[in-house]
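Selected chains only, in their assembly positions.
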Amino acid sequence: MSTREIFDGRLEAALLLAPTLLVSVVFLYYPTALAFRTSLFDSGFGRAEEFVGLENYLTLLGSSAYHSSVVISVVFAALVVAGTIAVSLYLTFLIHEVDTGQGWYLISVIWPYALPPAVAALVFLFVFHPTLGVLTGPIEALGLEVDWFNDGPQAFLVVLLVAIWKQIGYNVIFMIAAMKNIPDALTETAELDGVGRLHRLVSVYVPIMTPTLFFLVIINTIYAFFGTFAFVDLLTSGGPANATNVLIFDLYREGFSFFNFGVASTKSVVLFLVVAVLMVIQFRLTEEYSYYGA
Amino acid sequence: MSAIQYTKRRFEALRRAIGGDDEEESAALTGSEESVGVHLQLWLLVGMVAFPILVAVVVSTKQQGIVTSLPDLVPGTYAVENYREAIVDYGFGRFMWNSLLMSVVVVVGKLVISVLAAMAIVYYRVPYKDLVFLFVLFTLLLPVPVRFIPLFQLINDLGWGNSLLAITVPYLASATTVFILRQHFLSIPTSIVETAKLDGVGPVKFTLQVLVPMSKGVLVGVSIIMFVYAWNQYLWPLVIIDSEANQVAQVGLQLLQGDVQGGQLSWSLVMAGSVLTLLPPLALMVLFRKPLLETFAIQQK
Amino acid sequence: MTTITLENLRKEFDDVVAVDGLDLTIRDGEFLVVVGPSGCGKSTTLRLLAGLETATDGEIRMDDRDVTGTEPPERNVAMVFQNYALYPHMTGRRNITFGMNAGGSFTDEEIDRRVAEAAETLDITGLLDRKPQAMSGGERQRVALGRAIVRDPDAFLMDEPLSNLDAKLRIQMRAELTRLHAELGTTTVYVTHDQTEAMTLGERVVVMDDGRIQQVDPPQSLYDFPANRFVAEFIGDPAMNMIDVAVEGGVAVHDAFRIPLPAGNAAGETGSEAESLADPDAGDRPHAVLGIRPEDLHPARERPDLGETEFDATVDVTEPLGDSLLVHCSVGDATFKMSAEPRSSLEPGGTVSVTYDPERLHLFEPETGEAFYHSATAPAPSDRLERVVND
Amino acid sequence: MGGSGGNEAQFSPIADELTVWHAMGGTNGETLDSIAADFEEEHGIEANMEFQDSYENVLTNTLAAFDSGNVSDMLQVDSLFAQQVLDTDQVRPVAEILPDDFDTDVFLDNVAEFFTVDGELASLPFNNSNAIMYINRDAFEEAGLDPDDPPSTLAEVRSASETLVDEGVTQYGITWPNHVWFVETWYGFEGELMTDAENGHAGDPSTFYAPDAVYDLYEWWKGMADDGLYTNPGIEAWGEATSLFIEGEAAMVLTSTASVAGLIADSEDFTVDAAPYPSISDTRVGPVIGGASFYVPEGLPEDRYEEIGELLRYMAQPEVQTEWHKGSGYYPITQPSVDSLREEGWFEENPMYNVALEQLQNGDASDPATKRALLGPARNVQTVIQDKSVDVVNSDDIGSEIEAMKSEVESVLTEYYE
């Protein structure tokens, strides 16, 4: 037992924990439990609630649109996670390598973290609008057709870009801290041997940063599934051809455009389960690959 | 070396980096041509990252705000008019104020109750507290989207719809804050804590006079993170707030588009709003970048 | 001003026995040093005294009060930590006074007066308004001492208070502590893993190993009459040479040399049941460990006064220490270190004729490590103070 | 769910003053604000016009508010969502609220008919519209087209677009927001029902009709898109569509009459003109009505209904209607205001304002196809049609995509009405 535990009083401790626990139970656990419950009902606005058992789940199970939504979300999340980590890592490394102006580079790179997602979406819409966008002209001049209102993959790419862009700052903040923590001597040892920059990043820094990177994978996964709603809502509304109809958007629409609370709750539950399963997988992988071995 | 000194030293390099001063970095041993390359790459990437918001700023100074090509990207002369219109005519000032109120209440509330919880988890000898901690941590997996439908009904049943309560109270329990604070408390040397115990210093005095002052940096850092988080909330206010008077800036931003049904689209107003919305969190981040980065550094342990 | 008595004190953590049944009386006003290797239970013992850990078994008495189960504030002890444990956000003065009124026993004026006095004594008056990060390590430790002093405790408990200081400062603070103790006369228990500190500071020194007390004695007695192999090797740098020998007719016999054992002093209950080896002719043993300190071995030509008790050894390595030359030698299967004149010209590979001080020979049981023979005469019992035997 | 339905529902108003949720931004919103200010001056009753961004948001917020119990006093509901709101059973027909002396016959027939449910005026029509076509006269001239003879069928639109694009005058020929209303309007002109039960006006619909004309429509639509003659501004992207027109990217835009005032103001670089909606074939039965009406929740404190009634009446007054029409482009919906405008010579002076009214009045109001669909799950159906329209246009097999649209809509209907 740690010797930090200098106070006894169980009642006192309970009082201290009460606000957090109360809010957690009432506003987090209870609604989640309710979502599980509602998912077993046919419930919607103006309709009497009716117990339907697993029907909602069966409906989703049989809905190819929903299947594709699950697939899209998982692929989207994977790309957001991988893209964010790769770009942020490289950026962080560049910043770590320069010896002047680090502070300014850092701030210039991390500020999108402060940017509200809704703003990010609107700005991207403005910049990449297929006909009106600022960059549309230059991009089309390169011989690429910008047509993401009609072209699913392109729309997916645009949402992906904005999602990654918005998340870089958050990642860089963690990575720079982790990279700075790597003892100089390790860098110098590599330098004495003439190990190249990129080789050093990949073979020395990345493995040592694995705990931070795994943490970020998890945070980014949560972000990709839950934090990207505004982008889809404002940029593509899930289209075209459902190409960007990620679970969170689909769920919102089911609940608050179509007011099918039963099905929407079922979608909440599925979303929760998908993310929970991914978390478990990621924790497993963490255990396997982190050199800390724990 | 005391633990504090140690922690200090660890952050020294970091602090130097964030400070923005051009200090020499012993770690970076680079031939000059090589580092020119690195700088070039950085400029390019920073440019790419910053470009969209530069566009937003430029557009917010134009009359119609329709910019369809790069050469159009010269600042216009309507900045004052646009911002005035957004803030006054469209009541964006009101939305900003609501956002601010919400964020401040959330931040302060979170800090207070999380300090209490972390205090109990670290400094009290009570059974099952690891379980309690896990219980709190697990809420990371229950973001608003997983539960917003029942939450919506719950809030309405409580009669909190459309109110400040609705967009603050549900956010008060914070796994992240408790987690970061716990990590920080654990990094305070045991001997300092034991010194207090030897004197029989009580929990209230200990919290207010030892813990809080010793956690200033982390508290500020966490506040920034939480502020940004609260300020950027979109989905929940969109769902739960439907009166204009109580709406927050994130949602209110759409209203600046003008008469959408009527085919108007005031990009310049939208961008003015966007820039306005970005300002508070950005200002906080720049102002408090040191505690912010240090907090992240702690968190990763 | 308190006598502290430990009786069969035990502390177990989960699966570790950190302190394994201590019996010890710390005398009123004494400066007692506890020394031992890392993990031997020194800090735990101190923390048990302070009330920061709860004893698993046994009893702690302060004067006649049983304090075993009481909270720290009730024990009225003050602790000084290795890392100073100063609150970084408080000035020196605030650090010193913070928490004093929690005990409730001081008025404000009294506190002011006491702080001024302590600051005077410790020469930290100028530091009272600074925060710790504006102080050097030594200054911080002084403030921490100040904190302990103003409380006017019944005992000071110090856990390696000087370990974080650099060598120079450590020596200086050592002297200061001695002076302070002379001035205040407060019972002090001082934990260190540094034997020089233990030797120079302690009126008595407790050597611990593996949660148990190995020996309690004044410093020089520890050095001259180690109770067992552990103490013999732990105290003294470079460590005592240990050579496997047989004892035959009062002579330590090794393949390569024979060392006659003067009729000396058998270890064990001092002066009482002196063992057979007091008569060097009795008690032959096939296995014993002969202990001789490097500084009690000499090149024969440097110490003709020691007579003809010499043998030849090969020089392996020489290490100049400035004030002496440490010579690593081997003889037969045994290796040992010997102290020579700093400017001796001994070349590795050469042979040297070695002599020894017959007054400073020790013999230990090979299995238990218990000392059973010291060739020197033990000091009078009154001088050796009481001994605590553990097993 | 909180809404227990029926009259005993107890709502609390969102504020002390009257609150009106609407979807009129920009200049139309300002006009609305000034109407509210005048009303306050005249009647001493405070009214607060709250902009809610879009009809979709008004709908969402309305339904959410019915659940939460804090509702606004009047809700501007898109005609598209009329049934969805009625189905909540939480609205009180305005006929019961309007002061007794109010003459409901003042509304134009084809307007009144749509908003009357079970013989009672359910909501107060206010801002009503058609979809029409706007053209860029300068571009037409530059391309050698006659701006005074704008295309009136899809085929003509295509050929005009080809000329415009080939001549390099504009990048695209035409654009319009991806909104179900335009599809509905095409159905209407073609005299085709969208669903059974007379578009929902005669019972619960369950079938989605996809007559040949609809295949023609999508065939054309896809062809336009493939050949770069049409550009998609985005789903429900009213603003982007007009921007494309104003920016000269497209010389024609299909959108609401509500844009008249704004377009005239914003088209600084060219002359804008209005033309009737282009039909799929030469058949022109009539357009479906667009725009919105004001609904009032049931179950507010009784004393409020009087004030609400005053406001409703005020908004139907000829002067207000006239002011509103001039300021927005929505057509006047009461006979007195039409009369007074005619008297004034307004339509001669501003022929663009007349296009929609004429189009409406030329339509065969008796044909059920010109009645906009009344669907309970309107928002859901709307989403399906809009999403699917993109799929159809992007697919190589129009037929199967239209089939998919049909079956999806029908499953939404079944789900809702089962």
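To keep things simple, chains are lettered A, B, C and D as they appear, and every chain counts its residues starting from 1.
Rule of thumb we're sticking to: a residue touches a chain if its C-beta (ideal position, glycine included) is under 8 Å from a C-beta of that chain, and two chains touch if they have at least 3 such contacts.
Please read these numbers as outputs of a predicted model, since none were measured by experiment.
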Legend entry - Per-kind copy numbers - full assembly in this file: A x1, B x1, C x2, D x1
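One rule holds in what follows: only the chains that are shown with their structure count from here on.
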Inset, instruction - Could you tell me which chain's Cα centre is nearest to the average position of every protein Cα atom shown? - result: B
Inset, instruction - Determine which of the two chain pairs, B-C or B-D, is joined by the larger number of C-beta pairs in contact. - result: B-D
Legend entry - Rounded Å distance between subunit A and subunit C, as computed from the means of their C-alpha atoms: 59
Legend entry - Between subunit B and subunit D, centroid-to-centroid distance (C-alpha), Å: 41
Legend entry - Geometric centre distance via CA averages, subunit B-subunit A, whole Å: 16
Inset, instruction - Mind pulling the residue numbers of subunit D that touch at least two other chains? - result: 1, 64, 67, 240, 243, 247
Inset, instruction - Among the residues of subunit A, pick out those that touch two or more other chains and give their numbers. - result: 3, 131-132, 256, 261
Inset, instruction - Enumerate the contact residues on subunit C facing subunit B in the complex. - result: 50-52, 71-73, 77-79, 81-90, 98-100, 102-103, 132-133, 140, 147, 164
Inset, instruction - Going by the contact rule at the top, pick out the subunit A residues touching subunit B in the complex. - result: 1-10, 12-14, 16-17, 19-21, 23-24, 26-32, 34-35, 38, 91, 94-120, 122-124, 126-127, 131-138, 165, 168, 173-174, 176-178, 180-181, 184, 187-188, 191, 197, 211-212, 215, 222, 226-227, 229-230, 234, 248, 251-252, 255-256, 261, 264-265, 268, 271-272, 275-276, 279
Inset, instruction - Can you check the complex and tell me which residues of subunit D touch subunit B? - result: 1-2, 14-15, 19, 21, 23-29, 50-55, 57, 61, 64-65, 67-70, 72, 238-243, 246-247, 253, 255-256, 258-259, 261-263, 266, 328-329
